[in-house]
Structures are given as structure tokens and as C-alpha cells.
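A single protein chain has been omitted; all remaining protein chains appear in their positions.
Every chain is named by a letter (A and B) in the order it is written, and numbering of its residues begins at 1.
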Amino acid sequence: MNGNHGTDHLDAEPVDGDTRYGPDDRIAISLTVNGEKVEAAVSPRLLLSDFLRGDLGLTGTHVGCEHGVCGACTVHLDGMPARSCLTMAVQVDGMEVRTVEGLAEPDGTLHPVQRAFRECHGLQCGFCTPGFLMAVTHLVENEELAETDDGLRAQLAGNLCRCTGYMGIVAATRRAAAEIASKG
Amino acid sequence: MSTRQFGARVQRNEDARLITGRGRFVDDLPLDGVLHGAFARSAVARGRITHLDTTAARALPGVHRVYTHADLGELDVTMPLLIPHPCIGHPRTQYPLAHEDVYHVGQAIAFVVADDRYIAEDAARLIEIDYDILPVEVDPAKAALDGAPLVHEDVPNNIAAHLVQVSGDPDAAFAAADHVTRIQVRVDRSTAAPMECLSTAARWDAVSGELTVWDGTQAPIGLRGALSSLFDLDEDKVRVVAPDVGGGFGPKIVFPYSNEILVPFAAKDLRRPVKWVEDRSENFVHMTHERTQIHDIELAATSDGVVLGLRDTFLHDTGSFIPYGIAVAQVASTQIAGPYRIPAIHVTFDCVYTPTVPVTPYRGCGRPQANFAIERAMDQLAAELGIDRFEIRRRNFIAPDEFPYTRPDLVFADGLPVTLDSGRYDDALAALEKALDLDAIRAEQEQARAEGRLLGLGLSFYVEGTGLGPYEGAKIRLHPITGKAYVNTGLTAQGQGHETAWAQIVADQIGVRPEDVIVVEGDTGVFDWGVATFASRAAVVSGNAVHVAAVSARARIAQAAANMLEADPDDIELENGRAFVRGTSSRGVTLAEVATMSNPLRYAFNKAAQTATQFAPTARSTGKPLPDGERPGIEVSEYYSPPHATWAYGVHAALVEVDPVTCDIDVKRYVCVHDCGNMINPMIVEGQVAGGVAQGMGGAFYEKLEYDENGVLRNASFMDFLVPYATEVPHIEMIHMETPSPLNPLGIKGVGEAGTIPVGQVIASAVEDALSPLGAPPVRQVPLSPSAIHDLLREARVSA
């Protein structure tokens, strides 16, 4: 993608408040992705989604609309879910990014949300799945789950799935939350 | 005995990679040195290009090539008409890149290849295109009138195809009728909107002369056939791979799309891998659409509601081209009588060109429209005759003992007359009534009406001819070291869980766990006999092919194990990855050993292989190592061809409340009774049905593509084309019935499209029922919308 293009831009400097960067300039950014430090040089117009996928090879983050509606591109920025298609790569300089590749433990143990999606048939083609996993992980780890089906569905709105009809996703969210709650 | 896997809720094999971000969709493939494509597309619906200049685009740094039709050489031909039919009087198909004429907004005109997609898009915008704009008519009803602007100058009245089908004696039926009901209904245009748009990547290997194409397609074998003939390459030099595909629903089977030509062409031309990934705004104006049909349907009935005959005349909007032939209209026409006996049918359709995105099958493929027409008409008939809506259906069902039930001269998409194989329609309706608790619902409705609330019940009974031939095949091979089974078919999956369903079928036969069966599909380099994934056919046709192959693999394993154990093959049992003599589970061998031993070796390239070499203690000491007529290893390929379609069916109902302020609907209950024969995996079936209903909800209330009078799509984004979130899809209560199909060994019927078909009618009839106390007019069109409901309410007020 329109990213660091290998070694061409090793001389890129971190962003400087007074500098105006041209479209072909590269800006050095430094961030943490799934716990690992990443240094890169990015074009001002590079989307975070393309940076993750194209430059870092983290192709788990998917792109379904590039205008903020589908949620397939959802990642966590400093612990909060965000659309990576509506975020420029330069904007995450200094931030902690978590993607679907960072959900499981390093030893491969799946996150309860990942397990629940499998157990409850929360995915079919799997294209929306990374975005849903990131959204639901934030939900079950940080928010109070609504008690009613309607309430929970409202919490899941913001991510589109074209395959499942959401039944499995609703069930998986409940199951993951229950598992996390039972562990305290 | 180990537990049977067929019919069990086995968790999916494919999930492991998809939940960890290790899925492999086309855009995820790490192709070294890949270049990126972008199309310049027509901004006008019908026009003649007067000026096309790519100079500035070509001059942009980072741009490798810009192609127009003039650069395509032998490939500059119109694309194939995939399913020819004698009734298509004026077949027209598209060029990979437009010549002077453009026929719809979004038609591809030029293709840019650049270092990255950003630059490719920059360049595409630098291409100068001027048009003479020609008049258009986007409404198919008006487009078919005399004097309407023509999409193709030489196609009178824009009629691409015209077909009349007569089954039985409709004139006699109408003459004998006590009562005739006539209505006009309309279903509007929609799009499948898979979450992954179209995508193609290609690599040309100059050394081997091989072209590899990775494509988000439902039909890799078909695409391979098309590409090898268009590119004039031997079939074995073209490999098409459909890796993980992010939803299909029909439109990913129109080959070749422009990208499926241009990407491999550029890869070959530039000697670099090239990829193009459709973005969402392109998807709306490029990937094919479906649904617009206008039906004039008439039912001839006795006074007690027995339908004697049906006449239906409909217009089908085929868009600017007809690459997929009349499939959608034909399927609609053959399913028009639904589950009802109706012995006399006269059905006529015209396929009309409009200057819009071409129309090809999208989940349901004409059935949602046909279902809407017949079921709206049945509701109307019931109302006119004063018969209950459930009762009138019951009076017309084909009875279980009437199967197979043939509708003579009504020819289905497989070229064979419609023959419904089996069903228990009455039982399904009874199951629905029970689940709904009709008495309670009617009381609730009374209560609501007394409070001025608008609560309505809707229902729809559908049938679906599934599992079309011609055939599919499967190959099964045992891995000599691991003993795992490898299964290949010619299909692809876009979320349907083949990797699990096929594994279950194989596991039952050869006694392994489903997770030890590795299914690889969608790669013509691995298996290249078969057709494609469409029309709810995979489980029926491929599933049975896999079954036949698994039975055959079992026999091979039993024979080989019998030889090794010096026992009779009939006494061999397979369980837990081992073959043993019945009753003596200690006397056995592993499947790995069987696989190894059935392939006589000379070289011990690993430890397991030692046992199969010529001086091993277990070696056969006499006779030929490979007896005459034997094949090495455990490897079988088998095929299955269905006699004709097998007919799934079901009935859905919804209890819907209409909010008089917002004119929005609240689906309070959604109940679905369905019968897809024997279920391989109920969990997957439920997912298919639920996903189908969700898509059906879109088509009933949210998703309507709207062209303006200039042929520009007004809502070509997810902001404006409303694919439902979880909040817009109801919780679905599901009741399974399993009436085995008599047509295939596994007794399966298809289920892929079932959920989608009846939903438009369910919602329409529920809304109609809710508004009926106010005297609102009947609902004749889907998708509904708050504005449409508001119009109905206003008309009710006016007439009150």
C-alpha cells in the first residue's frame, strides 16, 4: 500500500508541529501494536486499516465499506474501539493498537469471545468477524451488557454481518460475558 | 459405535482461522511485488463517449499502465451469455471495457495499474471522459412501452426475452371458476451486499506459462473455463483459486466480470502480480443486482377457495445486459404456484433492458418475487371469499400422498419439468399455528386494537426447488502419515461451512473425528470437476457426492485393512481412526497404516514409509505389489448427479406492530417452520435460515436501490442503502421438520436461500393485517418503508 515502501524513508522524522508535510513525504510514527513496538514511516493520507493490513501484514482487520458503517475494520486504540478505516495512520502515533491478531494469548489460548463465537456459530464467512470480535471484546470487558435481547442488539449495532442474521452473535456475546463474569 | 456426526451440531472446522485473523481472503494474500488496479467507470447511464484521454493518468508517477478496450486485443469481445435460452430474442452482453457506448453508471471504461491503490485511484480520476448523454428510462414498465428510449438501439421495446409457459388448461380453469382474483404486485431492486466486495488477484508465471487467479468467486471452475478460452490457454495452465470468500449470495458467479479479465490480463502483460479489490462504492454500481419484477397475477377459484387456475404475466428488469440469461425470471415463473395444487397455470414474462447494473441471481433468485405474487394473491383471495388466511392455504396444499407432483410443461432451471418430490405442507402449517398459539395471538390483537395499537400477523408459505444438477464430485484421500482424510470438491464456500459439513459426512463413513477431515475446495489445481455454489445446491449435490465418495473410501479402507489383518472385508469396522475386525478391537491397524500399506514403496523417505517398502516384515511376499485393477493409496473420486430438483419448503409468520408516529415496524415475534430434508448440521442450517431471514428483512423493509430519472443510483453507500444491523433483525423462533428427500442417498434438500424467500410477503401481510381495521389499502409492493406505510395510513384516513 501507500505505506513506508521499505527502506526509502528511513530518514523520516517524527511529526513536528510546524512542518507541513507534502503528500509524498513520510512521517515517522511509533506505536504499539498488540503489545509490540512498531516504528514506521507513513504517508499523510494512509488509512490505519491499510497500514495494519498492507504495511504490518495484519490482514485480520478487514475493510468492508471504508465509510464507517460496517465496523469490519474495528480495532482498539488505547483500549477504545475505533474504525480503522476512519483513522489516519499518522493519528495513532504514540498509541496502543490492538487488533484481532492480539486477542488470543501468546500461547494461542483463545479469548473467551473468540471461543464463544465458535461455540455459538457467531460467524459464517468470517469477513465481519474480526470487527465483531473487537467490538464485543470491548463490550464484555468494559460495559454493562443489556439484559434484554433488544438492548443487547442495540449494543451490537454498529457492526454489520450479512451472513448470520446475528442470532449466533447475540448468543456468543452473552456466553462470553457470562464466562468472563464467572471468572470475576 | 461412535456417535453419528451426520445430524450433530458439530462446531466448525473453518472457524479456527477466521476467529484469529488468519482467514485468507483475496486481499489478504501476501503477493510479492503486487500492483494495484482501479477502474474508471461511466458517470452516465446511457451515453456515447466522445472523448477519452488517459495521458495525464499515464503520466502520474507510480502508474504502470492504463488500459482501455483498444488495448485488449483478442479479449476485446463481448462476454459470454452463460445460460443461453431460445426465448432470448435479443441477447446482449458487456465488453470487459466499454467501447463508445456506455450502458449504465458504473460500467468499466478504463483500468489503471499502479504501485498502490491510492495512486491507482488518483490516476483513474485523471482520465478524461466526455459523453454525449442519451435519454434513459429506468422503470421497466415504462421502458417496455412503445417510444421509450432504447438501451440497445436494435432491441425493440427493450425486450430481451419473452417466454410463455402453459401447464394444464388455464382457459378451462378460468371458465369454470366461481371467482377470479386479480392483483398487481411489485418487488423493487436490491443488491446482495456481501461484506467482502468482489476481488481478483493474478500472477502470470512466464517460466511455466501458467496463470494463477485468486478470485472471490462462487464458481472457480466456470471462471477457469472462461479464462482459458478467452486467453487461449490450456485449461491446465489456468488455475483459479477461490480462497476464503466473504459472502456470496449469487452475484459472485457472473463470470467473467471486467476485473476477472483485466487483472489476469495486466498480470500477464506487466509480468507482475496484480490485484484489484472492489470498494463499497464500486460494488453498488458494478456487482450485479436483482429483484425488480412487476407481476399481474390472477387466481381462478371455486367459492370455497380451491384454486383451479393461475395466470401470471410479469416484467423482469434485467438491467443493461443479460449475461446470466433468463434464470431469475424462469425460476420465478416456475415457483409461481407455490405449494398449491393449482392444476392449470399460464405464465408469461418479458425480460426488459434498463440502463442500470445488470441483473443476475441474488439469494432467492426470483423466488421472493414469485412468493410475493402468489402469497399476496392468496391473501387477497381469502379476503374476497371471506376465508381465513390459514384455511385457504390448507385447502390448496399438495397432499403428502400426491408426491411426486409434476407441473407438466413448466420447465425449471435444470431444463426439466417442475416435479415437487415430497413434503408435509399441512403439518408445517399446523406446526406454525401451534408455535404461534393463534388463539392467544388473536386475543392479543383484539386487545391491541381496542387500545388503538396496530398489531398484525403475517404469514407466507414458500417452496423452493433446490439442488440443481448437473452434478458434483468429490475426491477423498487418506494421508499416509497422519491418517487424516483430505476431501476436495469443485465447489467453494462463502460461509456455508462446507469444511465441517463434508467432514461430518466423511467422518461417519471412515470412523474419524470431523476435525480430522480436511476439506479443501475452490481450487481448480486440486479438483476441477463440477459446477459451482449456487441455488441451494451444495449440500444436496456435493454433499451426496461426498457421501458416495466416502462410502467408496470406506470400502477401499476395509478391503486394504482386511488384507492386512487377514480378515473378511465385511468384518472390518472403522472407528476412532482405526480399522479392526468386528468384536476384536485389539486386532486392528490405524488408518495411517492402512494408507501407507496400500501404497507399495521402494524408498523409506520417512519412518512410516518403512513399513511399505519391499523388505519390511509386513511386505507382501507373493504376487504383484499392486494387483491388477488396484490403485495405490486410499484415494477415491466419485460423482453425484441428481435426477431433478428436490423441493424444500416452509412457512414463516411474524407478529408486527406498526408505530403510527414513526410508521416504523416492530417485529414482536418471528416464527419459522421449515423443512430441508435431513440436516447434516442443524447449527449450520439455523445459521443459514437466520441469515436468510435477515437478508429477507432487508428486502422487506430496508434495502431498496433507487435510481433517479437519469439512471444515477441515489443511495450507493451503506449510509443510504440500509443493510440491517442486529437491531433491525428479529429474534427468530425456528422449528425444524425433516422429511427426507426421496431423490438422494442422504435425503437432503437445500436450505441456502430458504430464509430469504418468504420475508417480503410475511412483513407485507402483517402490515396489511395491522392496518386493516383502519381501512388501509392492501400492500402491493416491497420493500416497504415508513414513507410507504405513511402513505397507506393516509389513504386509510382519506377513505375513512
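Just so it is clear, a contact is a pair of C-beta atoms (placed from the backbone, for glycine too) under 8 Å apart; a residue touches a chain by one contact, two chains touch by 3 or more.
Following the convention adopted for this analysis, contacts and distances are computed from a predicted model.
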Record-based protein name (UniProt) of the chain missing from this complex, from "Molybdopterin dehydrogenase", "Phosphonate ABC transporter, permease protein PhnE", "YjgN family protein" or "Ring-1,2-phenylacetyl-CoA epoxidase subunit PaaD": "Molybdopterin dehydrogenase"
Residue in contact with the excluded chain [from A:47, A:103 or A:128]: A:47
Residue among B:164, B:399 or B:719 touching the omitted chain: B:719
Touch residues of chain A, complete complex, unshown partner: 2, 15, 17-23, 25, 27, 44-45, 47, 50, 66-68, 71, 74, 77, 80-83, 85-88, 90-91, 135, 153-154, 157-158
Hidden partner interface residues of chain B, rising order: 117-118, 121-122, 125, 279-281, 660-664, 702, 704, 706, 714-715, 717, 719-720, 722, 724-725, 727-728, 785-787, 790-791, 794
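Operating definition for what follows: only the chains that are shown with their structure count from here on.
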Centre-to-centre distance between chain B and chain A (centres being mean Cα positions), rounded to whole Å: 30
Parts of chain A lying in touch with chain B, wherever the complex brings them together: 1-3, 43, 45-46, 50, 53-54, 57-67, 69-70, 72, 99-101, 103-104, 110, 114, 117-119, 121, 123-130, 133, 149-150, 153-154, 156-170
Interfacial residue positions of chain B with respect to chain A in the complex: 11-12, 14-23, 25, 27-28, 30, 115-119, 192-197, 244-247, 249, 279-280, 494-497, 683-684, 686-687, 689-695, 717-719, 723, 725-727, 729, 731-732, 755
